[in-house]
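With one protein chain removed, the remaining protein chains of the complex are shown where they sit.
Our next item is chain A:
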Amino acid sequence: MRKMLAAVSRVLSGAAQKPANRVLVASRNFANDATFEIKKCDLHRLEEGPPVTTVLTREDGLKYYRMMQTVRRMELKADQLYKQKIIRGFCHLCDGQRCVLYCFMLSSLTQEACCVGLEAGINPTDHLITAYRAHGFTFTRGLSVREILAELTGRKGGCAKGKGGSMHMYAKNFYGGNGIVGAQVPLGAGIALACKYNGKDEVCLTLYGDGAANQGQIFEAYNMAALWKLPCIFICENNRYGMGTSVERAAASTDYFKRGDFIPGLRVDGMDILCVREATRFAAAYCRSGKGPILMELQTYRYHGHSMSDPGVSYRTREEIQEVRSKSDPIMLLKDRMVNSNLASVEELKEIDVEVRKEIEDAAQFATADPEPPLEELGYHIYSSDPPFEVRGANQWIKFKSVS
């Protein structure tokens, strides 16, 4: 019993990065792990795909649950802050929950299974790049909720010191956060080239959406990645809508996992974190073996509008949204699995919910209270590794110092 307590508290304290205050643990033994069946992936130019069963340990399950809840809560908080006009500009969220003010309540979320599942399938030394819907990935790649929310609110404690905002967050082995649709795909192939060049067995996950999948430069990247056998996992997050345009209205072929043509592909249930994890492990092993690039299509759904300014109902029906959310919620799916297999108790998971909420509240507090970056730093970071110089302001008498 004592061992169990210690193990649980270690897991929770490790994940929360602060000592667990109190742990409510049902007085029963939990299973260490359980085996689950996962959906078989559709394959393109592959003889075999990822396994159809997977083992989930209690430790991993709790970790994934906490991470997904954190991403969701963080996105909900961002939603709230945007509506309060504390966050400006573009705010592309990973979750689907809407504020109750809009007479429309969406319960769950969608794309957290992707960011947590992908991270679970790779190593911290691997690389990841995505487009502008990047907050979840910024978190799973190692930055704190504090730094992310403070960047959204444009404060000096933000991960980019308030210079980048929602679409331009960077971390170790995480290359943003890119605003131009599709441009991140050749960048990702280039990072994969560096992986191969350095000979360190690392891979690069290069994400794009169903909307971006029609960009020409992506096909240029496919060609060169295949030609040069770059260890690049191209990942299409298909949430069925590019802004207001459904996939049927944008793509002559909506089999995104096949559109790499000569590149093998798999279509993955993006709402099931275990499915995403197994597919990612499979794809990473493929790349690491030197066979070249591979393509994964993650089927997911965007409950939200495209961004905060889009109610999301002018181009689809409420019935459609309701149907999807009632059948597949990635967090509920994981929770049910864990509880039903005795990997965790309902109370324990509720405890995690409480801790996550607190973490997000604290982070939001910081993000609202932290001062904006000082005006003197407006000219900073134009060039790297250079001596300071002067940058012109709005007229010739206004000068800003630029420090690297």
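Here, contacts are C-beta pairs under 8 Å (C-beta built on N, C-alpha and C of every residue); 3 or more make two chains touch, one makes a residue touch a chain; residues count from 1.
The rule we apply is simple: contacts and distances are computed from a predicted model.
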Chain left out of the displayed complex - its UniProt protein name, from "TBC1 domain family member 19", "Neuronal-specific septin-3", "Pyruvate dehydrogenase E1 component subunit beta" or "Presenilin": "Pyruvate dehydrogenase E1 component subunit beta"
Candidate in contact with the missing chain, chosen from A:161, A:281 or A:358: A:161
Touching residue (missing chain; options A:118, A:221, A:274 or A:287): A:221
Hidden partner chain, touching residue among A:43, A:86 or A:183: A:183
Absent chain, residues of chain A that touch it: 127, 129, 158-164, 168, 170, 175-176, 178-180, 183, 185-195, 197-198, 216-217, 220-221, 223-224, 227-228, 380-386, 389, 391, 396, 404
